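Take a look at the structure set out below.
Complex shown without one protein chain; remaining protein chains in place.
On to chain A.
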Amino acid sequence: MAENDDDDVPFMQKLLDNNFLLLFLGVASPGLLYILWGIIDIMNVPLAK
């Protein structure tokens, strides 16, 4: 019965109830889009000759 109840929980609610998955997403999203992409941009700046 408990398993069936768990299956009935919508995906979004499962996501929002998973504190540590949210923590991972909250660090990974800006980590990739802002920091990592930013570092790649800076590394691609040509050096002055």
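The criterion applied here is as follows: a residue touches a chain if its C-beta (ideal position, glycine included) is under 8 Å from a C-beta of that chain, and two chains touch if they have at least 3 such contacts; residues count from 1.
What we mean here is this: contacts and distances are computed from a predicted model.
In the listed set "Probable tRNA sulfurtransferase", "ABC transporter permease", "Cell division ATP-binding protein FtsE" or "Cbb3-type cytochrome c oxidase subunit I", the entry agreeing with the UniProt name of the missing subunit chain is "Cbb3-type cytochrome c oxidase subunit I".
Seen across the whole complex, the unshown chain contacts chain A at 12-13, 15-17, 19-20, 22-23, 25-27, 29-31, 33-35, 37-39, 41-42, 44-45.
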